[in-house]
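A single protein chain has been omitted; all remaining protein chains appear in their positions.
This part shows chain A:
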Amino acid sequence: MRNISKKAGIIIALLTLSLIFSMALAGCGKSEQNKEVKWPEKPVTVIVPYGPGGGADQVARILAGIAEKKTGVKFTVVNKTGAVGSTGLLELSKANPDGYTIGIMPSNISTYKVAGIAPLTHEDFKLAIAVNYDACALIVRKDSGWNTFEDFKKAAQTKELKVATGSPGGLWHLGVIELENKTGLKFNTVPMSTGGAPAGVQLLGGHVDAIVIGPNEAASQIKSGDFKILAVMAPERSENFKDVPTFKELGYDIDVRSVRGIAAPKGTPDDIVKKIHDIFKEAAQDQQYKDYMKNSLSNATYMSTEEYTKYAANELISYSELMKKAGLAKEGK
């Protein structure tokens, strides 16, 4: 009998340990109320509104790791997923505005309200700094016979081409719609519900003629030369492919980018937002971050608090219009 209870004790201890482990994994590190001008003095929670492993998550984890080293304070990354990212952002918007809960802000913020997903815009946050962007790119196979956008355009005028893209209503999809708007072409657009990378698989398998996604989602094939980029939807050429023209250079005013930044809840004091900006600006200068961006064919960028806020305001207007044109807007809103 005694033997059994001893064993039971060990087992309870084991289970308790595993529970503690699970709690640690769950990252229950929510900060308490404590307003101080100095920041950060205790662990900071970084909310990622998407699942682990995605682009937003990677950016958050690398920057948090660097910020941790620089400040000596723990930056805990917490994934709060759901409702195409709006669940995590809703929680961020309601968090205590003391700088101890911050989050990754995606460009999708400009689509929630018009799509009827969540009553959220950039105005519900204080945008501290933008750190990275991925621009939509028109990508075709090496053996497609198209070397320039003009070649592609000619082909698209004679026959309706199949163009795969990321999830419906997402940024890459808006890229296709904008491309149709500005060039007058018409495609058979195939949105992939699971995102941009699966669109790359479709192109690789020859099931579609072209794809419009961020180059980071098809990095492997672009690097190996199986895919080539005809043009990108950014204001300037990317460091990663200096000889790929922008649509602007080709005479089409198209700028569809997925910009990521760091944001805090609306009421966060300006001096703390400045501190957040400073630390993440420094973190984004780190070689590890720059290398990661270069390797993944993404772009490190910098927008100050003011620039980023202004950019987000413009983005809200332009993406709302695109969504409406594409019939993705919820009626009556």
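Basically, a residue touches a chain if its C-beta (ideal position, glycine included) is under 8 Å from a C-beta of that chain, and two chains touch if they have at least 3 such contacts; residues count from 1.
Criterion: contacts and distances are computed from a predicted model.
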item: Name under which UniProt lists the unshown chain, selected from "Lipoprotein", "RNA polymerase sigma-70 factor, sigma-E family", "Tripartite tricarboxylate transporter TctA family protein" or "Sodium/pantothenate symporter"; value: "Tripartite tricarboxylate transporter TctA family protein"
item: Sole contact to the chain not displayed, among A:A118, A:M233 or A:L322; value: A:A118
item: Hidden-chain contact residue, picked from the options A:V73, A:A155 or A:A197; value: A:A197
item: Residue among A:Q157, A:N188 or A:N314 that touches the chain left out of view; value: A:N188
item: Hidden partner chain, residues of chain A it touches; value: 4, 7-8, 11-12, 14-15, 18-19, 21-23, 25-27, 51-54, 57-58, 61-62, 64-65, 77-84, 86-87, 90, 115-118, 162, 167-169, 188-194, 197-198, 200-202, 204-208, 219-221, 223-224, 226, 288, 291-292, 295-296, 328, 330
